[in-house]
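Removed from the display is one protein chain of the complex; every other protein chain stays in position.
The chains carry the letters A and B, assigned in the order they are written, with residues numbered from 1 in each.
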Amino acid sequence: MGKNEYIPFKSEIKEVIKHTDIEYTFRMTYEGDVKPGQFFEVSIPKYGEAPISVSGIGDGTVDLTIRRVGKVTNEIFEHYVGDTMLLRGPYGNGFDLDLYKGKEIIVIAGGTGLSPVKGIVDYFHANPDEANSFTLIAGFKSVNDIIFKDDIERWKENMNVVITVDKDADKTCKLGLVTAHIPDLVIKNIENTVAIVVGPQIMMDCSVEELFQLGVIEENIWISQERKMCCGIGKCGHCKIDDVYICLDGPVFNYTKGKLLRD
Amino acid sequence: MSVNTNKLKKNAFRVTNKRGLTASRVRVPGGYLKAEYLGQLQEIADKYGNGLLHITSRQGFEIPGIRYEDMDKVNLLLEPIIEGLEINQDIPGTGYTAAGTRNISACIGNNVCPYANYNTAEAAKRMEKTIFPNDLHFKVAFTGCANDCIKARTQDFGIIGMTEPQYDKDRCVSCGACVKACTRKATGVLSEVNYKIERNPDKCIGCGECVLACPTGAWTRSKKKYYRLVIMGRTGKKNPRLAEDFLIWADEESIIKIVQNTYKFVENYIDRSAPGGKEHIGYIIDRVGFMEYKKWALDGVEFDDKAIVINNVYWGGVHYK
Partner (left out) sequence: MGYKISLDDMNLALEELSKDYMIYAPKVFEGEGKFSDTDLIRYGEVEGLEEIVFDEKSDYSFKEALTPISEVLFYFTEDEIKEADKPDRGALIFLRSCDLHSLKRLDEIYLNNGYEDYYYKRLRENTKFILMGCQKSFENCFCVSMGTNKIDSYDSYIKLEGDTVYIDNKCEDLDKVFRKADIQEVDVKPDFVEENDIKVSIPDNLSLDVMDAKMWEEYASRCIACGRCNFVCPTCTCFTMQDVYYTDNGKVGERRRVWASCHVDGYTDMAGGHSYRKDNGQRMRFKTLHKVYDYNKRFGYHMCTGCGRCDDICPEYISFSNCVNRLEDAMKEVE
């Protein structure tokens, strides 16, 4: 018999980072290959499993940033350093960093959509020589909703970082939608430009439209999709769209494929 | 013209508002009959009546416009219908033996209706077999479910079908269809606890909506059929009222026995000096008290564990007198 992929493993909480009242990052022990954009199925006592994307990759750890939405992910906040959680994964294809190396990279994230791309930003922050340029545009509802604040300050050292909020901007951010900042991007070689867009569907659609205006071709755009995923391994069917299983074939899609996904 | 009106009334004819003309009432227990009998009714109506038929409120037929002197001929033509519908009869060829105990009516039941919890027409026939002929004035009706399309609650005895829902948790997918159906259409006794359904048996009316709603067959009907017996509803000039629950989760055999016992009770307590010698059961019970009636009604009746017998029944309705 092959491996029983449904049996979760124990992972220890090494650190808990509170971003906002409802968003926490749990730094979990994990040995093994994992890519930004992949996800783990996390067992949450008194609820069940929820797919949580990897928001950071460390030495023997993975970060799981969890938003307290509905009853799904509430219980998880009762966990503290030293506790264990049950995980399965990592699942999904994740982002292939090699595709972005040597390019002018634009990352556009909306809200918690910053989680799945945070590993990409971290990587090119640590390896600035591997990108021709790097821009992050991240949008949030308000200043209080901004996650990864410390990381953002760190990224600003060697990257072009634009943070936007829908209302009540302060000195750290700008007012308005992420899409407003796409036309202003300074790009040297549009053919050597790649864009990664993750967030709510409407935000992704509008951002891609702006990128097209800029001259970025769809082959150079990647998005990440979020759907109900019970199993994460191509069995339960909930995440299927057309002939695509988000959990197996995604959640990261080149836009040439991603644009075809209609639920 | 000499006509013994007492005799003709017991023969299911009646004195009408047209001098010289009577009408014949035809029993159809359960209200479900072969269409061929309609042809025979037509023959009688054309030959001896005025060519018209009335569909009675109790699901029989009334053939109006019959001359009193043709009653015997009508009775002869009624014979194949009486025999075909298996109506108990004292002397063949002489028409109906009694008329006081009215036709046993029934909603269409599970011959057609998805909601019915049993075959009401067959049950009506079994009851008819047991209690007819009898000249005491009894009204009995069977209805398939709590929707009560036959209006069993306007009868002396209304029998409402029930099923005890059986739940197989291993076939349940927590789709919520039963909870939704019960909440919206019935009494809201189902709730989902830990992905499985809990039923409050105290408030379940046994309507079967959960069974109908369940897409996987997790809910099924009990092998045994159950009935709610509601009693002493009535229309009329003094105190019209709806029947009230007497038994819940009862079996058919017990109900038949109780109706039979009620005949004995009425025989014993009826006020023979009442107009026409008729006193309705409900008014007799009003007079002698429910507890006395209950003693008679439950005599020799053995329920199984599930049956609930209401200790004391109270009726409302409108009091005009």
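Keep this in mind: a residue touches a chain if its C-beta (ideal position, glycine included) is under 8 Å from a C-beta of that chain, and two chains touch if they have at least 3 such contacts.
In this text the structure is predicted, and so the values were computed from the model without any measurement.
**Student:** Please identify which residue in B:R58, B:R153, B:R221 or B:R241 touches the non-displayed chain.
**Tutor:** Candidates B:R58, B:R153, B:R221 or B:R241; residue touching the omitted chain: B:R221.
**Student:** Out of B:V211, B:I255 or B:A297, which touches the unshown chain?
**Tutor:** Candidates B:V211, B:I255 or B:A297; residue touching the omitted chain: B:V211.
**Student:** Of B:Q89, B:S105 or B:N119, which residue touches the hidden chain?
**Tutor:** That would be B:N119, which touches the missing chain.
**Student:** Which chain B residues touch the hidden chain?
**Tutor:** For chain B, the residues touching the absent chain are 110, 114, 116-119, 144, 161, 163, 169-177, 194-195, 208, 211-218, 220-221, 223, 225.
**Student:** If the hidden chain were put back, which residues of chain A would touch it?
**Tutor:** Residues of chain A in touch with the missing chain: 1-8, 43, 45-50, 67, 69-70, 72-73, 75, 86, 226-228, 230-231, 233-238, 240, 242-243, 245, 247-248, 260, 262-263.
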